[in-house]
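Only one protein chain is missing from this complex, and each of the others stays in its spot.
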Amino acid sequence: MNKKVVLAFSGGLDTTYCAKYLASEKGLDVFTIAVNTGGFSKDEVEALEAKARQLGVVEHRTVNIEQEFYDRCVKYLIFGNVLRNGVYPLSVSAERVFQAMAVADYVKEINADYVAHGSTGAGNDQIRFDMIFQILLPQVEILTPVRDQKLSREEEIAYLKKFGLDVPWQKAKYSINQGLWGTSVGGEETLTSHRPLPEEAYPTQVTEQTPLVLTLQFENGELSGFNDRKFDNPLKAIKALNALIAPYGIGRDIHVGDTIIGIKGRVGFEAPAPLLILKAHQLLEKHVLTKWQMYWKDQLANWYGMLLHEGQYLEPVMRNIETFLEDTQHHVSGTVFVKVHPYRFELQGIKSPFDLMASDAAAYGEMNHLWDGNDARGFAKILAVQSRIFHQVQQKAGGNEE
Amino acid sequence: MNKKVVLAFSGGLDTTYCAKYLASEKGLDVFTIAVNTGGFSKDEVEALEAKARQLGVVEHRTVNIEQEFYDRCVKYLIFGNVLRNGVYPLSVSAERVFQAMAVADYVKEINADYVAHGSTGAGNDQIRFDMIFQILLPQVEILTPVRDQKLSREEEIAYLKKFGLDVPWQKAKYSINQGLWGTSVGGEETLTSHRPLPEEAYPTQVTEQTPLVLTLQFENGELSGFNDRKFDNPLKAIKALNALIAPYGIGRDIHVGDTIIGIKGRVGFEAPAPLLILKAHQLLEKHVLTKWQMYWKDQLANWYGMLLHEGQYLEPVMRNIETFLEDTQHHVSGTVFVKVHPYRFELQGIKSPFDLMASDAAAYGEMNHLWDGNDARGFAKILAVQSRIFHQVQQKAGGNEE
Amino acid sequence: MNKKVVLAFSGGLDTTYCAKYLASEKGLDVFTIAVNTGGFSKDEVEALEAKARQLGVVEHRTVNIEQEFYDRCVKYLIFGNVLRNGVYPLSVSAERVFQAMAVADYVKEINADYVAHGSTGAGNDQIRFDMIFQILLPQVEILTPVRDQKLSREEEIAYLKKFGLDVPWQKAKYSINQGLWGTSVGGEETLTSHRPLPEEAYPTQVTEQTPLVLTLQFENGELSGFNDRKFDNPLKAIKALNALIAPYGIGRDIHVGDTIIGIKGRVGFEAPAPLLILKAHQLLEKHVLTKWQMYWKDQLANWYGMLLHEGQYLEPVMRNIETFLEDTQHHVSGTVFVKVHPYRFELQGIKSPFDLMASDAAAYGEMNHLWDGNDARGFAKILAVQSRIFHQVQQKAGGNEE
Partner (left out) sequence: MNKKVVLAFSGGLDTTYCAKYLASEKGLDVFTIAVNTGGFSKDEVEALEAKARQLGVVEHRTVNIEQEFYDRCVKYLIFGNVLRNGVYPLSVSAERVFQAMAVADYVKEINADYVAHGSTGAGNDQIRFDMIFQILLPQVEILTPVRDQKLSREEEIAYLKKFGLDVPWQKAKYSINQGLWGTSVGGEETLTSHRPLPEEAYPTQVTEQTPLVLTLQFENGELSGFNDRKFDNPLKAIKALNALIAPYGIGRDIHVGDTIIGIKGRVGFEAPAPLLILKAHQLLEKHVLTKWQMYWKDQLANWYGMLLHEGQYLEPVMRNIETFLEDTQHHVSGTVFVKVHPYRFELQGIKSPFDLMASDAAAYGEMNHLWDGNDARGFAKILAVQSRIFHQVQQKAGGNEE
């Protein structure tokens, strides 16, 4: 009996090469798996299955983990208003980690001897796959034929031709990675530091011009509905919202950031619902959380995003941060009013029973008794004490305080 | 001889009342001072002087501290990409502090016995004025007639009428506070949590529709010019840029945040050049600074903004933070490409000799030798070590790690 | 019927004055309350009750909230290894807050019209009492006769004499504040910056000279026992441990820190069990938590201590931090080996099933496979990438990188 390998399969040139190579040259029983975190349509799933069959793999498995991805990750990205470098909703990097974990589950399930991925040695995804496998499958060897053999596309195509696999593997002008939490777009422009992406590079074209008035409902930090639509699951609300606003071209930008590997990277993306939800959620929080709740949420969420981006989802501090973030969301409930224009949106305001804004509290009839000018004078006086002493001590000591 | 009081004078109802009250009821020699941090036109300055004369003050002084305000504050706000709550460039709060310091200088110069401001007991400005005076003028008593007497506008008007000062003190629909680093806009809408400001509330109306292509030049973190215009002083560059892009309606938003006093506040603003400069500067930094330089700049700059907002400009840690921020700007030089549309702008990219982007470095001919797939494998393996041990120890200990 | 006031009563001169003054001059029905957070012996409680009776108050209540204080506060101080400025276990400041909350409960229970405390205007305790009452009793007026009247001790004594209360109120040489989590010691030395406290200032004298070998057991971060003694309640374990090691004179120090009010304060303390527990707990954590768990615990715990010290226990972020800290303690279980000498102790090591130390994991037989020299080479190479590019770019640009 042959040894078994599980291969993370995307249907692209690299993983197709791996499937063939691992079976023919290594004599392994190849089990392919495609993990859907929200980026595959039904047609795409079926096309992938057909491709795998055509390659003659022992078995192909498709798993849909959108719900798990939402529950164990996206939810916390929303709680934390996570945007890498203030811009990027982590669209691709978060999904890779969950794909790797689903692959690891399959390896365990069928008790495979090896796990394989098709990454090259150049990028970040190899690190994410490797790390998750190292942690969850410490006894299982990781096979990475493309990385090890440093093959060019031409060499891979030539190899596949020998098996009669003469597919036209032309490279798309833009490399697109679609997922629940955004779609990344790479092209020759993003390899420079100075060129923007042209309109046609973005998967969704701007077809709507009439401004759209929206109300978003949040319950305990999660999107429960918008306008008059209630959803039994935030995942569905996100998808419906995305479909509605994508033709406005909002949530597009170019992210410049540090890769795991230490070099700077630049990538375009469109993420309509993610951007709108994150910004609306954050505005609601500005009204219902205290200053220090906001401060510490920002601190921890920033690290959550950074560690997630760098493949460290399984570092145990991530669970502690999730617990913290969840604990801050008890009162993040209410409505956010939004107006969507082509290429931009306005946050117009919020309504919440937990709004701490003075004007609302004043309606309770006691706000005008909170303090008077005399209290403010005492407050300012004492707030100034340390700096006042410092400046006096400087003068006495003849110090030059500047 | 009467005792002397220096009054921070804006020409509004409150400070007009103070001028009259301090002279007539307290028998003081009133010296008024108006401090221009970039918000006053020449006409406004002259009108203010005329008003002071009309009130019969002993002397009125106008001081222009735009340059000092830029050198000792705005520059660091740019270095730090400071936006309160991710939105607000601190337009008004920073200027109040510098106005107070200029008033304190005048008090020392004429050896005044008292210093006065017209703030009520409700807001934040009283705290900023009080704190600066407490620290810089520990021996000088602070007089605040409006705060102490809790007068209504009607009572103030009635008092002034007695002196024949029958000016029509109608309250403007929107209270506007103009300065170098942005203009704040308050109105009945901003007293609610849910209403946006109407177009007409903003001082500058949107009159430009044709997209504008811009290149911004930065030298050591400061704006040295734009397009083909070079400026001998970043202050002039800021003002020229602001005039050029204001008619596009960019840099408008509503800020929701925590006041010094603990309540939430909501305020509209327009700050065209500040927003564009801050975002362009930040993009340039993403290319030329390392990950940890960005991280620590953000941490310190966030506090710089917070302490400045809360009147703590004279806390000595502020000087330490300025030194840090300045030290990070040695290589923040280059060009940022921007496209300005009505209500929004796109950052298109940058050029800099200090760009750390791999693609540029690759051109130097050695990037492809930085690492190979084998290095990446070792890197991922070791990066996973701690989490790997953690998960193994959990399993051995029978722990339920989730 | 008279209006009711609840007075936080310590039996000292200030609160005795308040009791008499509030009844006689203000015509209030005075209800005194003494809140024991671990510092009162049975005798002291009875003496206090007798004093209250002698003063003729309407009712005196003693409440013991040691358990609540442990469960809602001390536990988290241990989880967080909280020492202000690296030295002080927050002995007194934490207890004041819990005393104030118990007083507030009593006010609500008997529906009192006023709440009173005996603080002067000089210190921090007034702020802690005021803040808790402001938050929990927004409708109840706070009475502070000693603060308002700025009385000297002599004036208070003279006033009490009129009622035949001729107690010898001599001031002790050292002011001692005893509690569950440590005893503070103030004296003329602590008012200077340079003088240490003499041996006799400390309540517990050093009577043990023979080193003591101890093993401390922790379960989920809490002290469950020591040596061969198991306790059903960590509170009992703490008290027994304190009694055992106090005669060694450990846990003594002088804390220099910032008060709420902005001035620097200096205070001596002895806190034998707190110091030993905190340091032993922290050593255990160094073995069972990951680097980033330790890092973020430290960050949040530092703020927990600071906000607690400053009377901000009811700020909602405190609950979020507690949730985080608790979530990190699932595996903080094991034994810590300690040797106690006069004036110092040595932490000798730990045993835990969750120990992440390589040597233990190696025993599992796979540690030598975690990485090899080749992996380390790749790891170092990639870890150096960003700095390497930075230095290259500097050289190309002719920049002076220092």
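The chains carry the letters A, B and C, assigned in the order they are written, with residues numbered from 1 in each.
Just so we're on the same page, a contact is a pair of C-beta atoms (placed from the backbone, for glycine too) under 8 Å apart; a residue touches a chain by one contact, two chains touch by 3 or more.
A quick note: this is a predicted structure, and the numbers were derived from the prediction, not measured.
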* From the listed residues C:110, C:127, C:165 or C:206, report the one that touches the chain absent from this view. => C:127
* **Omitted-chain contact residue, chosen from B:5, B:283 or B:383** => B:383
* **Residue of C:110, C:136, C:240 or C:397 touching the missing chain in the full complex** => C:136
* To do: For the chain that's not shown, point to the residue among C:49, C:208, C:258 or C:326 touching it.
  => C:258
* To do: Please give every residue of subunit A in contact with the chain that is not shown.
  => 290-291, 330-331, 353-356, 358, 361, 364, 366, 370-371, 374-379, 381-383, 385-390, 392-394, 396-397, 399
* On subunit C, what residues meet the omitted chain? -> 85-86, 120-121, 126-127, 130-131, 134-136, 138, 142, 144, 147-148, 150, 191-196, 254, 256-258, 260-261, 263-266, 282-283, 286-287, 290-291, 294, 311-312, 314-316, 319, 337, 339, 341, 343-344, 346-352, 355-361, 370-377, 379-381, 383-384, 386-388, 390-392, 401-402
* Absent-chain interface as seen on subunit B, which is shown -> 138, 258, 261-263, 289-290, 292-293, 295-296, 299-300, 303, 307, 315-317, 319-321, 323-324, 327-328, 366, 382-386, 389
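In this section, only the chains that are shown with their structure count from here on.
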* To do: Determine whether subunit A and subunit B, two copies of the same sequence, contact each other through the same residue numbers or different ones, counting it as same when over half of the numbers at the interface appear on both sides.
  => same
* **For subunit A, residues that touch 2 or more chains besides their own** => 138, 258, 261, 263, 290, 315-316, 319, 383-384, 386
